[in-house]
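My structure is below; once you've seen it, I'll send some questions.
Note that this complex is displayed minus one protein chain, with the remaining chains in position.
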Amino acid sequence: MSVGEQYITIALFVIVGAIFPVLTIFVASLLRKPRTPEPQKYLTYECSVLPFGPAWVQHNVEYYMYALLFVIFDVETVFLYPWAMTYRSFGLFATVEVIIFIAVLALGLAYAWKKGALEWMRGWR
Amino acid sequence: MAEEKPAKEEKVEEAQEVKHELLDTLKSKFGEKILEAKLRRPRRLQVRIKGEDLYPVAEFLKNSGFDHLSCISGVDYEDRIEAVYHIWSYPRGELMQINAELPRENPEIASLVPLYRAADWHEREAYDMVGIIFKGHPNLKRMLLPESFKGHPLRKDFKTEPMSWYSEGEAEMWETQVEVSPPEEGETETMVLNIGPQHPSTHGVCRLVTTLSGETVVKIEPVIGYLHRGVEKIAEKRTYPQFLPLTDRMDYISSITNNLAYVLAVEELLGVKVPERAEYLRVILSELQRIANHLMFIAAFGADLGAWTVMMYGFREREMVLDLMEQVSGQRLLYNFLRIGGLKEDVPEGWVENVRNFLRVLPERLADYKTYFYNNEIFIKRCEGVGVLEPELAIELGVTGPMLRASGVARDVRKDDPYSIYDRFDFEVVTEEAGDTLARFNVRFREIFESLNIIEQALNDLPEGEVRSPEVPKVIRPPKGEAYSRIESPKGELAYYIVSDGKSPNPYRVKIRSPAFCNLSAFPHYATGEIIPDMIVNFASVDIVMGEIDR
Partner (left out) sequence: MVSVENPLIMNIIRGLIGVVAVILFLSLNVLFLTWLERKVIARIHVRYGPNRAGPYGLLQPIADMIKLLTKEDIVPEKADKLVYNLAPMAAFLFALMPAAAVGIGSGLIAADIGVGVLYIAAVSSLSTLAILMAAWGSNNKYSLLGGMRTAAQSLSYEIPLVLSMIGIVAIVGSLSTQDIVAAQSQAWFGIIPKWFIFYQPLAFIVFFAAVVAEMGRIPFDLPESESELVAGFHTEYSGMKFAMFMFAEYIHFVVGSALVVTLFLGGWHLPIISPLVENLGWIKYIVQAGIFVAKMYVIIFTLMWVRGTLTRTKVDHVLSFGWKGLLPLALANVVITGVVLSI
C-alpha cells in the first residue's frame, strides 16, 4: 500500500475504536440482571453525605495559565518537526537558526517562570 | 538523674508549703468565694467555687502559670451540676482541679475560650453531654451527637430507652447545613467539599467539611461523632472491673495504655499499691504498645502518601509486636490485660526471651525505613515545611504528645508528672524544632528507639513476685472521692477523671480526656492555607483514632 492508502487503516481504527466500546457495553447490558432502581443509588458520591452546592463552579485561573503555555510550546514543537526532517540538507544555517528559535522561546519560558505563572496556586497569593 | 530524685522529694515537701502558698494566695485574694481548697496528693490541687466566680479565678490561675487546659467535664449531682476544670501548669508541674458548682435549673457559666483556646471543643462537649451553657462561647453547637438530638445524655434523669431521634425518618446527615457565602469582588467562588466519613484517608469516620478556593483550603471544620458509643454513660451502669474492657475500645491501636490510665485512677481512689513485678510489666507492655502505635502511624502515613510498600512493611513489623501481645494475653488487638491492682496473670515462660529477640531484630528492620524515607526526595519535599505549628499556638490549643514535641516543646507526662515507675528509667524526651509534618514523623520514628531503650532497662530490672495486689477487695467500692490520672499514651496526654460516690460499685462519673480529640481541635487552626494534598498529609500527621475522639 502506498502511504496515502495507509490512512484508510487509520480511518478504520477510528471506526472500529468507536464501535468496539459501544458493542461491549451493549453486550454487558444484555448480561446484567434487571435493574433494581432505588433513589439512593443515583446520588452523587461525596463520601456518603449530600454534597453542598453544585460541582460546576468556577475554577481557578491557574489551569488557564498552563493551558496557555501549553499552546505556545506546542506550536513551537510543531515548527521544530520540519526542521528536524530537513536538517541534513541545510547544514550550518539550520543549526544557527534553531539556536535562535529555541533561545527566543526559552526566554519566554524564563519570563513565565519569573512571573510566577508556573507556580501551582502559590504565585497568586 | 541521681540529682533529680532527691531534689524532687525535697520539692514535694517544699511543695507542700509552696502549694499551700498558692492555695493561701487564692483564699486571701478571693476570700469567701473559695468554698474549699485542698491538696489531694502531690501535684494535685483542688479548689471548689461557685459557677459565677469562675472567670476571675481562672484568669488568676492563668497568670500564675497554669497554661495547659487539660479537660473540662460536666458532672450531674442530685442537687447541682458541676463543671470540673483540670488545668496543668507546665512551669510549676502541678494540676489544679476547679469544681464549679452550678444550679441544676439554670446551669450557665462563663466560657473560658478567651483565656484558653483549647476550651472550645471541651465546652461544646460538656454542653452536648450535660447541658451546661457556656456564655460567650463562639460556636456552642453539639459535638458528638446530631443537632436534632433532644436531651443531654449524661444527666442522671436521662431516659435510656430506645427512642427515635430523627424527625420523620430523615437521617441527620441530610440536615447539616453549611453556609456558602457568595464570593467577594474579584475572588473566585469557593467550593465546599466534604471529605467525608467514608474516605480512604480520613483515619476512621471523621468528616472534614472543607471550603476550597480552587485547590487551596480556606476553612476546615471537623465534624465528629460518627463513632460515638456513649461509653461514658455505659460506665455509670457497670462496675469498675466491668468497665475495663470498654476502655480498650477507645484507642484501639494501643489498648494497654487506655487500660493503664483507667486502672491508675481507680487505684488512686482505692489507695492500693501495685506489686513491683506488675509495675515493671506494665511499663514493658505500655512501651510495646507505643512501638506498635508508631509503626501503625508510619504505615498509615505511607499509605496516605501513596507509598503502599511502606504500609505493608509497617504492618509486618507491627505483627511482631502483636505476636508478643498474643503470647501474653491471647488477644491481638483489644487485650483487656490490666486489672485493678496489677495484671490479669503473669507472662508465660519464654516471653522475656522473645521480647529480647524482638529488641534485637527491630532496629535492623527500621534501618530499612530510614533508607526508604530519608533518601526519598519526594517524601522529604512533600513533608518539609508543610503544616507548621508554632510552639505557643500548640500549648494554647491544648496539643500534647508527639505533636507538641515536634514543635520544640519538650513536655512528656512521663517526665513531668511521673506515674507508675517511670521515674526510675533513663530516657530522653524526643523533640524536633521545625514543627512541620516531617518533624512529627521524625519524633514518632525516634520515639520507637527510646521505647526500645526503656523496655531493655525494664527487662534488666524485672523482679520476681506476684502480679496482683492482694489488698484489692472482691467488690470494688472505693471511698468517696475523685481521681484524675494522666498518662503519656502514644498519641499524647490521656487522662481519666473518675468520681466515686463511696456507696455503689459503679463509678459515678467517668470522663475520658483523649489526646486525639484535643489534637484534632487544633488541626483547623494551622492547616488552612494549604492545598489539598498538603492537608491530607497534615491530617495524617496528627495521628488520630476515631474511637478515642468519639468514645
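Annotations for the structure displayed:
We just call them A and B in the order they show up, numbering each chain from 1.
The rule we apply is simple: contacts are C-beta pairs under 8 Å (C-beta built on N, C-alpha and C of every residue); 3 or more make two chains touch, one makes a residue touch a chain.
On a predicted model such as this, the values are computed, not experimentally measured, just so you know.
Of the chains on view, those touched by the hidden chain across the whole complex are A, B. Touching the omitted chain from chain B are residues 191, 193, 199-201, 215, 302-309, 312-313, 316, 376, 378-379, 381-382, 531-534, 536.
Counting the whole complex, the residues of chain A in touch with the unshown chain are 1, 3, 5-14, 16-18, 20-22, 24-25, 27-29, 31-33, 35, 41-47, 51, 54-56, 59, 62-63, 66-67, 69-70, 73-74, 77, 80-81, 83-85, 87-88, 91-92, 94-95, 98-99, 102, 105-106, 109, 113, 118-122.
We adopt the following convention: only the chains that are shown with their structure count from here on.
With centres defined as mean CA coordinates, chain B is found 49 Å away from chain A.
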